[in-house]
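Once you've had a glance at the structure underneath, I'll fire off some questions.
Just one protein chain is left out here, and the rest sit where they should.
We just call them A, B and C in the order they show up, numbering each chain from 1.
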Amino acid sequence: MLELIFAVLLIAAFATLFIKSGRIAAIISLIASAMPLIAVMDWANDFGIKAFSFGVENSMDFSIAGITMHLSITSFAWFFAVMVFSLLPPIFLFSYSFFEKNNGFFPFMLFLITAVFGILLASDFLTLFFFWELMAASSFILVYISRDKKAIMSYLAFSVLSAVLILVGIALLYSQSGTLIFSDIVLNADKVTVSAIILMVAGFAVKSALMPLHAWAPFVYSKADEPFVAFLSGGLSKVGYYGMFFMLFALPGAKILHQYFNSGVATYLLAVIGAISAFIGTLLAFMEDDLRKLLAYSSIAQLGYIAVGFGIGSSLAMAGALFQAFNHAFFKSVLFLAAGAVAYRTGKWKISELGGVGYKMPFTFMAALFAIFALAAIPITSGFAAKWLLYEAAVSNKYIFITPIMLIAGVGAFLYSFRILYGVFLGENRHDDIKEAPLPMIAGMFLLVLPLIIFLIFPGYMLDMMHSALVDAGIGTISHTNYVIRTGTASYNTLAVVIGMMVVMIPAFLIYVLRKQKKVDFKDNFLAGEPYEFYGYISMHAANNFYKPIEDVIMPYLRKGAISFYTALYNAMGRVSDASRKIYTGLSQDYTIYIIIFFFIIVGWLIW
Amino acid sequence: MVTPVLMIAIPLLAAFLMPLIKKAHRYFTFSILLLNAILSVLLFAKVYNDGAIYETIAGFSPPVGIYLAVDNLSALLALIINLFATINFVTSKKDFKFSMLYLLGVTGATGIVLTGDIFNMFVFFEITAVASYALVASKKDEKAVEGSIKYMILGSVGSSFMLIGIAIIYSQLKSLNLYDIAARISSMDPKMMWLSFSFLLTGIGVEAELFPLNGWVPDAYEGASSNIASFLSFGPSKASIYAIARLLIIFSMSRTYELALYVGIATLLIGEVAAFMQKNEKRMLAYSSIGQMGLILIAFSLIKDTSYAIPAAFFIIVSHASAKSSLFLISGKKGFGGITSKYVGLAGVLSLIGMPPMAGFWGKWYLLMGIADEKMWAVAAVIIFSAVIEAIYFARYLHKNLGEGESEDLGYSIPAAVMVSVSIVMGILPLIYNMAGGVLNA
Amino acid sequence: MGLFDGDIMKYEDWNKISRIASRKSLWMVHFCTGCGAIELPPVMTSRYDMERFGMGPMATPRQADVLLITGYLTVKTLKRVVNVYEQMQSPKYVISFGSCPINGGMYWDSYNTVKRLDRYLPVDVYVGGCMPRPEGVMNAFLELMKLIDEGKARGWEKYQKYYEQYKRNQKMAFNFEREKDEGA
Partner (left out) sequence: MVVEKIAVIALYTTIAMFVGILFMGVGRKIVARVHNRVGPPVYQGFIDIAKLLTKKTNISHGWIYDLALLFSMTGIMLTILFLPIGGVKLLSMEGDAFLVLYLLAIPALGFALGAGASGNPNAAIGVMRALVMMLSYELPFVITLIALMIYYDTSSIAQIVEMQHAKWAIMIPPFVLAAAVADMALQGMLMEAPFDIPTAPHEIASGPMAEFGGKHLGALMIYKAGTIVAYTTLFVDLFLGGGVVMHDGSVLAYLANFAVWFILIFLVFTLSLLINTSFPRFRIEQAFKFYWKYEALLAFISLIWVYLMVIS
């Protein structure tokens, strides 16, 4: 059965490679992408959750002469699999309308899914690395389709960096323990193991766009096809965090680091990096004018929270981190898809050129609105529970540096949320000639919003889902009922919030219902007495340099960021390269002299 | 039935018969190459089943006579060289002289791989080198001639170094048989031994594109037509790096391995760094080849210590031979014209930077595993660095070629696709690991 | 729905609350059209302190109840004033300052001023004088409050009722201006 899933995915991938029509390819992909989801649903029974059973086995050994690939599902991989694979059918549904022609999106997306399925099932390092690289390769081709130079270059460079870091890490671990199979590995707190863990975590962090290694994200997120970017931000970044989770808690690397450094300094550093990532990502996000870049920086920021949770490592923090990962997978996919839908209708990306789209595309706007509420962690959405757990974890561990930074990043999220809401969907109605997005697109987005609504009142369901993952990783879970989460120091009752809200809503609701009003056009607006028509030639949409005052204050400190560092590195490397090519003078006599010098050097070296 | 001799004798004979068959020379050459490729498959099957073949020619016994030795790795290399030569020849549109030279070049490269005699090796070197000089010049423009002349000057300097090295060995051991030399190498005067090693390394190193002996590489690759550049990257260079591997095994001293490692690292670094900012496509690919040769040498330098070295070297050779040859084949156009060349370019680049499902992935995997066995972390750092550099310039290369450009020349891109698919096949079926394991022991 | 329209509560009762509340909370739009605006600061500040009566300046017409026409109106300004007036929420009141809005005042023969404001907008209270002193202004406010209390300040209802006529008059004034522009 498991072979069948791989086979179906690969056959579908090869089939779509030769299909010109985007519609047919989307249908094939939709069906194929449901296969891993079926398996994931089936495995829910293994981890204490009642579900249908289709009889998918949960492990498989795949062997060709000499090399055996061990595949089996673990509880934590399952948790990540749920979030990654539930994204796919809606994304393909969205793609049905998005792609008229099959430009290579579908086949390589299916290869990518195969690879991700392999990564999550891998139970030895060779399998893990093989599928990791397959993922890097297929996602690179998906980036390559975008034809953008910076995106292609940065993505390939960072993918290779991540791959090589992981490979060296695996090699180091292998040299210490002599085996590649996860269950056989026994770690000691020595220098090699510790550096292996750090290298591998860094390698996985590249895919998760953690701060100093994030430089590819803004370029790739802003140029590749939206459905792919939705999966890249929603799904693939989580695969990176799966790797980190695996290294730190399943192996368990965090304990080794604790033993080696005699303190939690290494994991604390991870938490600090995550917090700084959240903070700076937020600052960069709200100053961005390109909608997709804004979402990219926002992704970097939101993913930073997960790293904070991993760094703190308590049961509270881990629950928060996994919850945040789950939420982020869904709301960010919705936002990227909504951005795609807006671009599909208007063909614009700049927030300063958009505006008023929400009046014409109300359903797209509603999906995006809900996603934004989840992103900004408004307490009536599931987004808040995750952040709340993280804040609680940070405060109860008395992290005086991380906590305020995380909180202020959370406030910053409101700034860019408003930028999206106002700049794209509200404000001046500038797009009279557009229609609502096609039905499959809307259906895709609303399917992705659905989980966010389910976990709104019942965050306990989510904690149940991650229960066995946390227990298996030796972290332990926190006490909760379906709608109350309790920590040592405080509790959060979603039901109380909802009921309280309903009670106090009554007066507001009365005014809301009983108001008698006249709907006025956008043009009937107070502009210091001037009629709107007088301003016909000026944009009334305040979206250019929206956060200019604060940008002037902050930007001088952020100008020398990671991206400019990498650019400088690239330029310096270019100069070294140019210098190194001076060796090749193009003169045969020089080359002959080189040969003779080389000969004498090695003779000298060998004899003396 | 199948003997390695045929693989050398048939093309050699055919090459000399070429002037007689002027009309149908292309079909003739192609069928000879195809025959050779089939022979090499049969040879490989035989070697794989029955173990290494040692064959003497004309009845003289080993220390004296001409001697062929075929083990798994050399059979595989012969297979690759002949297979790619066959595919590559499809693109040839020149006269019979070209076909003749091409056959000679292939003969020489095959001979280097199959021979068990050091002087024979030199002869085959000369054959393939002389053929290559002429092949590079066959494009008949200024750059081609310039490249050819540089290649020729350096090649002949290299040959003379090699010859001196052989002379020293012969003067000491009175033997030219590789196995014989390997067995008795310790009885040599150490200074003479080192001297001969240095001469040989320098001599072969010129062909094997080692730094700093590789001055001819960028010019020759740039000047040559695309199919010849492609030939250079799977033929002579691979054969000569294999020759260096044999040299290392013969001398089998820790110092020589160490030296090879350093030379390999230097070659890798210089090649990759020089390619980093190179805007000219063919020169960039040439520098990149230099880097890859360094990588192969690093892998070979670990032969003594770890069993991962040979699979690593083998997979990198396959990956590089197939990917780089196909990239050279589709180069020289204004961008990837059509879908085939686009995917060939992608697959080639992904193979070179070591991503599955290409052979390059396994090369990288085994190399790093070998390095981990040896705990040489500095080398690992160098490889990380060079991999990232390589990724950057290949990404730029891919982007530059994205333009719609001219319409696709299927005559070039289909052979290229076939070549690169070899890398994919090897990557998907890592069963070669078993076959390549435990070979090349003298 | 009718809570505020008489379905649940009698219209008159509701209206009475409304009148009492709006009498004590007159917010004026901060839109100064002429020189009379200079008389407003003394009215606002500590000497006369109109906030005693719950009055205060407001930033936009959406929030305001009283429109002050503080002096003469040109045709060009009239267009804005009408716009502002229409953006205000009913019930809304107009107070005109000085003699200019009444009969043109010292600009009686100007080609470009509006001579009689009540042709274009319903004026609830006039304040005479050129300019009226702050006491006069205060007095006008008190008068307006009294009128509201008695339910006599019905300018906004008049404007709704004779909307067409007001529009026609306004249009004539604007057209006059346009023809003049075209002629020049």
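FYI, a contact is a pair of C-beta atoms (placed from the backbone, for glycine too) under 8 Å apart; a residue touches a chain by one contact, two chains touch by 3 or more.
Please read these numbers as outputs of a predicted model, since none were measured by experiment.
Peer 1: May I ask you to name the displayed chains that the omitted chain touches in the full complex?
Peer 2: A, C
Peer 1: Can you tell me which of A:Tyr297, A:Phe546 or A:Phe598 touches the chain that was removed from the display?
Peer 2: A:Phe546
Peer 1: Would you indicate which residue among A:Phe111, A:Phe125 or A:Tyr391 is in contact with the undisplayed chain?
Peer 2: A:Tyr391
Peer 1: Among A:Met1, A:Ile49, A:Leu269 or A:Ile408, single out the residue that touches the unshown chain.
Peer 2: Answer from the full complex: A:Ile408 touches the omitted chain.
Peer 1: With the missing chain put back, one of A:Gly500, A:Gly586 or A:Gly604 would touch it. Which one?
Peer 2: Answering carefully, the residue with contact to the hidden chain is A:Gly500.
Peer 1: Would you write out the residues of chain C that touch the absent chain, in ascending order?
Peer 2: Interface residues of chain C facing the absent chain: 4, 14, 17-18, 21-22, 24-25, 30, 45-46, 49, 51-54, 57-63, 65, 88-91.
Peer 1: Where does chain A touch the missing chain, residue by residue?
Peer 2: 356, 358-359, 373, 376-380, 384, 387-388, 391-392, 395-396, 398, 400, 403-404, 407-408, 410-412, 414-415, 417-418, 421-422, 426-429, 484, 489-493, 496-497, 499-501, 503-505, 507-509, 511-512, 515-520, 522, 524-528, 540-543, 546-547, 549-550, 552-553
Going forward, only the chains that are shown with their structure count from here on.
Peer 1: Can you give the whole-Å distance between the Cα centres of chain A and chain C?
Peer 2: Here chain A and chain C have centroids separated by 58 Å.
Peer 1: Distance between chain B and chain C based on Cα centroids, please, to the nearest Å.
Peer 2: Going by mean C-alpha positions, chain B sits 94 Å from chain C.
Peer 1: Any chance you could list the residues of chain A touching two or more other chains?
Peer 2: none
Peer 1: Of all residues in chain C, which are in touch with two or more distinct other chains?
Peer 2: If we look for residues of chain C contacting two or more partner chains, we find none.
Peer 1: Could you list, by residue number, the parts of chain C that touch chain A in their complex?
Peer 2: So the residues of chain C in touch with chain A come to 1-5, 31, 60-62, 79-81, 83-84, 87.
Peer 1: Flag every residue of chain B that touches chain A in the complex, lowest number first.
Peer 2: Contacts found on chain B: 149-150, 153-154, 157-158, 161, 190-191, 194-195, 197-199, 201-202, 205-206, 212-213, 215-216, 218-219, 255-256, 259, 263, 270, 273-278, 287, 346, 350, 353-357, 361, 364-365, 368-369, 371-373, 375, 380, 383-384, 387-392, 394-396, 398-399, 402, 429-431, 433-434, 437.
Peer 1: Spell out the residues on chain A that touch chain C in their complex, using ranges where they run on.
Peer 2: Interface residues on the chain A side: 513-514, 516, 524, 526, 529-531.
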